[in-house]
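Before we start, here is the structure in question, set down as structure tokens.
A protein chain is absent from this complex, but the other protein chains hold their places.
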Amino acid sequence: MITILKKLGSPKWFYHFSHKLTPWIAFFSITVLFTGMIWGLLFAPEDYLQGQSFRIFYVHVPTAFLAQSIYIAMAIFSFISLVWRIKLTEMLSKSCATIGISYTFIALVTGSLWGAPTWGTWWIWDARLTSMLLLFFLYLGVIALHSNFENRQTAAKAAGILAIIGVVNIPIIKLSVNWWNTLHQPATLKFTQASSITVDMLIPFLICFTGFSLFAAWMIILKTQNEILIRESKTKWLKEAIKNHAI
Amino acid sequence: MDHNRNSLSPIFSLTGNNLSFFRNDQVIFRNISFDISQEKLLFVTGQNGAGKTSLLKIITGLQRDYTGSILFNKQPIHSLQEAYRSIFLYLGHQTAITKNQSVLENLQFYMNLSPKNSINAPKSFIKTQLQKLKLDHLGEILCSQLSAGQLRRVALTRLFISNEINQHRLWILDEPFVSLDHKGFETLQNLMEDFIKKGNSIILTSHQHVNVDAPTYTLDLPEGEFTRV
Amino acid sequence: MQFNSWQTFLLMGDHGFYVFSSYGVALLILSANFLSAKIQKRKILKSLINHDKHNASY
Partner (left out) sequence: MLMRQLTRWIYLKVNLLVFKLTELFRVCFHVLKRDLILSFTQKFDWLNPLFFLVLFTSLIPLSMDPSPENLSKVAPSSIWTAALLSSLLSLETLFKRDFEDGTLEQLYLIPYPTSLLIFMKIFAHWLSSGLPITLLSIPLALMLFMPADGIITLFYTLLIGTPILSLIGAIGAALALNLQRGGLLLALLLLPLYIPVLILGAGSVYAAVSGLAISGQLALLAAMLIGCLLTTPLMTMASIRISLT
């Protein structure tokens, strides 16, 4: 099994495969994302409790959810590359970091923008937003490790170990943040689940969700291709590809 | 001259087959193979950056990020774990001497860490070994006050100890002769001869020429021809 | 269409500022990601080609 994994995981195969795939992913992610957003903005019904500001739901919740799953994917990639020493998964885990931290940042900003009209303040120490902030710090740690080593291999390994520890810590952080929230109960309106999601709200949400995930996949592929260009620059197949402009 | 043959099983073989090693995605060496058994000296040669130290670290098992395999008595070294690590002594570029402890404490510490340390009077025993490189007057002095050359010789005294109580079967030495005067060079060479005659072997990298009358092999990096001298 | 006129759409029940800025921030960061990936790729290719030319000339 390992040999197939190694062959399948060769950067050369991945580069050519993803090179053919990118136009499709690009097209689909942009169209799906825009239909979702326009649907959410124009056609979805307003929420009886929060009015129009509920439309931020279609951006905040997908990005918050994807930020966490991208971190988990990054940890899985690092685990594979540390245990079976496959180079491709090392690069995949590095490229997950940038899109992951951008989604966390979007989730944080939209969270506070959504909260502002309902609470009157920009930031509230509520369980979900705080664990999102901590996820942001976890991402910062991984990116800092990736960029602080001269040797890219040791950098990827060190960041991989931190990603694995981080993923183990995410449930623990969620648990302790929830407990901390109940202990010092700050008086807030629990805004996320307050209003029930009707069907015609669910469809734009699902479209937005797929749009964001396709976009994330697209970014990860682009970033991995760049990483392959850097790390495989000495190999023959890459030199030929550059020569006859197949890049 | 009867050498007390090493109590461990006399025969041992250490083979590396088509080892290749990459650092920072650059090829350091590719498809290197070597095969040494007891009573042999392996001389690893090559310019700086040809991967000599990396090869030694691969043999010790510290560096695991390489392709190919290393077998000790026909068994991969990673499956042997502690059994393999009790066989060899590795002296790298760093002297591995703690600055805030005296010379005796340092050497005593390393003796305590090895399985074979049934020495009744450890202090006087270490003192006699220190004499061999003319360090016996430094026993109680803090290592932070020693010069680089003296520190090197304190590290090399561990070889004398290892030879005296047959601690190891294999020495893996990275540039052991650096900053040694002519007299020290001589004593170390005789020590190596004595060690090899006892049925052990040495893997060595050095820029100086070493003539030890024992079957020597050279492994030139990065091409990797393995020739018998 | 939820809004009868362009005017009410822009006002968005006086939550317009929050809704549009959150959508704007999201789009801004997504395009920043895309652009940085493209620029990085161009930079790498240029350095690779110069590197090869540099070697080739020896």
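Some points to look at:
So that you can tell them apart, the chains are marked A, B and C in the order they are listed, and the count of residues begins at 1 in each.
Keep this in mind: contacts are C-beta pairs under 8 Å (C-beta built on N, C-alpha and C of every residue); 3 or more make two chains touch, one makes a residue touch a chain.
Computed from a predicted structure; not experimentally measured.
Among the displayed chains, contact with the absent chain in the complete complex occurs for A, B. Check B:45, B:63, B:189 or B:206 against the missing chain and you find that the one touching it is B:63. Contact between subunit B and the unshown chain involves residues 57, 60-65, 82-83, 85-86, 88-90, 92-101, 109-110, 112-115. Residues of subunit A that touch the chain left out of the display are 82, 134, 137-138, 140-141, 144-145, 148-149, 154, 157-158, 161-162, 164-166, 169, 172-173, 175-177, 179-180, 183-184.
Quick note on the criterion: only the chains that are shown with their structure count from here on.
Chain closest to the overall centre, judged by the mean of its C-alpha atoms against the mean of all protein C-alpha atoms: A. The geometric centre of subunit A is 16 Å away from that of subunit C, both derived from CA atoms. Averaged C-alpha coordinates put the centre of subunit A at 49 Å from the centre of subunit B. Work out the mean CA point of subunit B and of subunit C, and you get 58 Å between them.
Of all residues in subunit A, those touching 2 or more other chains are 233, listed in ascending order. Shared interface positions of subunit C, defined as residues touching 2 or more other chains, are absent. If you check the complex, the residues on subunit B that touch subunit A are 23-27, 65.
Subunit C contributes residues 1-3, 9, 12-13, 15-16, 18-19, 21-23, 25-26, 29-30, 32-34, 36-38, 40-41, 44-45, 48-49, 51-52 to its touches with subunit A in the complex. Subunit A meets subunit C in the complex at residues 33, 37, 41-46, 51-53, 55-56, 59-60, 63, 98-99, 102, 105-106, 109-110, 113-114, 116-117, 215, 219, 222-223, 225-226, 229-230, 233, 239, 242, 247.
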